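Just one protein chain is left out here, and the rest sit where they should.
Showing chain A:
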Amino acid sequence: MTAQEVRLCGLLLREHFGEVVEKVGTQLLRSGAQNLRTIIHETGLSVDLVKKSLMVLVQHGACLFSSGRKGPGSPTEYRSGCDRILRILRYPRYIYTAKTLYGDTGELIIEELLQRGHMTMSGTVKTVADRLTQNMEEGRSMDYSEVSSAFSKLVETHFLQRCPPLAGAGTADSTNPAPGATPATPSTPSAPPTPESFPDCYKVPHMTLVGRGKRQLTAEDGEDQRNAKRQKMDPEAHGDEGIYWQVNFERFHLHFRDQAIISAVANKLDQTSSEIVRTMLRMSEVTTSPAATCTKPLSANEIFRSLPASYNIPRPILDQYLTLLVDDPMEFVGKAGESGGGMYVVNLHRALANLARATLESVVQERFGSRSARIFRLLLRKRHLEQKQVEDFAMIPAKEAKDMLYTLLSQNLVQLQEIPKTPDYAPSRTFYLYTVNQLPTARMLLQNCYKTVANLIERRLFESKESKRLLEKSQRIEAILASLQASGAEPEQLTEVEEMITAPEKQQLDGLRLHINKLDSAENQVDETIFLLESYVNSTATSTS
């Protein structure tokens, strides 16, 4: 919960939920677990607003509540964690992945669930079907069963999971009432149950939902609201009341991690090797636990059988590729035994460490030049070196090598280790060795990434604020145009309205749009780096504990 993380979470909350929720959220992040009274007091907001903000946060899984520290009678305490809120940054990537895997239906399902936090299956299916129907041509509509089948597929591959039901929670927050068949809640209230500890986590409920998507007939806001309200008060029961679903972020992360490994293999070796690794990872998708160091061993026979038919690789060639993968210094694939034609595993943690190392090297290279990158890589390989040795190995003249080392040292990418010859640390009688520690450096870069994303968001907000007047004007004109078009006006009226925006203003608007798009895409790019570094840091945490 560093300062940078809190700042970034605040900005994300502000963008997605508004300033009130931001205030409450940052208060929770900064000061840990608090009860309602404290939050109200600290933020200075009204009871109503604070309650609503807390509801929003709980709905999205960003805030957890538990009974107070002083015993079962004390008021409930709310606490929040940075991780969940930082996921908001990654929403576009989740939606895009769902689109590539499950098409438009999958994309919309994930988008709905991300926006609403928790939803029942029937609610999701209805909303998604309506949205899809709206975008189709006249006369066609989306059948609920298609959307349901897409939903079931997502659940089967564990991309969606049930929200953990909470028994005995306060009635004010009963968004997840417990249905009948759930095991007893754990006795210690401090550890929130993970969704996976419940056996029904991935079971699709039997739902009676028949029908097709409804098309919205008018585009006016008033009607929309009335329709929406009517849907909410719709008393139809579909047999899955109380079962709420949420997006399983961990599963998406595993998918991203697999993607990263596959593309690294494709870059380093060739396309066929990456296909083999993709097959291996696909086969171990559901059998490997998220924190595993490597996948379960797969025999070469199984791999041969599961390869996609289009590749047509004969068996001995496959064996050669597997041997090459094992021999590669990057150690993506390891050999675990000889039975079944050779048992192979994908070394997940080692692959992540290598990818993180490549990330660090690339940052040093872009920031300080290729010769500094040479020194950095040299130190990563040889661990501890004296200054003279660094100059000799890297074949860089002494003056320049000294300069580069000191720059890297001042940026804390390289550390100095003193080894004294005498008990008093006299400088003339001490060895000074340069070294690089991968894990602390990765953590430091991760914090830099958070700060960078926060900077990008702030710049984006600043740019929009600067041109606020212009944006409002263009929005009004678009609204007028739309209404004129709907009521069937003549072309001259339309052009007249369009000309209300002058040419330089249009240019400015285009420039602004370009800037905002650039900043947005930059945020996504930095998020990729964040993902790699976070996975690496988390993988080392679990392996050392």
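Throughout what follows, a contact is a pair of C-beta atoms (placed from the backbone, for glycine too) under 8 Å apart; a residue touches a chain by one contact, two chains touch by 3 or more; residues count from 1.
Throughout what follows, contacts and distances are computed from a predicted model.
Student: The hidden chain: which UniProt name fits, "Signal peptidase complex catalytic subunit SEC11", "DNA-directed RNA polymerase III subunit RPC6", "Translation initiation factor eIF2B subunit beta" or "Histidine-containing phosphotransfer protein"?
Tutor: Options "Signal peptidase complex catalytic subunit SEC11", "DNA-directed RNA polymerase III subunit RPC6", "Translation initiation factor eIF2B subunit beta" or "Histidine-containing phosphotransfer protein" narrow down to "DNA-directed RNA polymerase III subunit RPC6" for the missing chain.
Student: Kindly state which of the options A:268, A:402 or A:473 is in contact with the chain not pictured.
Tutor: A:268
Student: Could you tell which one of A:458, A:472, A:496 or A:510 touches the chain left off the display?
Tutor: A:458
Student: Residues of chain A in contact with the chain that isn't shown?
Tutor: Its contact residues with the unshown chain are 263-264, 267-268, 270, 272-273, 317, 320-321, 323-324, 329-330, 354-355, 358-359, 361-363, 365-367, 370, 373-375, 377-378, 381, 393-398, 445, 448-449, 451-452, 454-456, 458-459, 462, 514-515, 518-519, 522, 524-529, 532.
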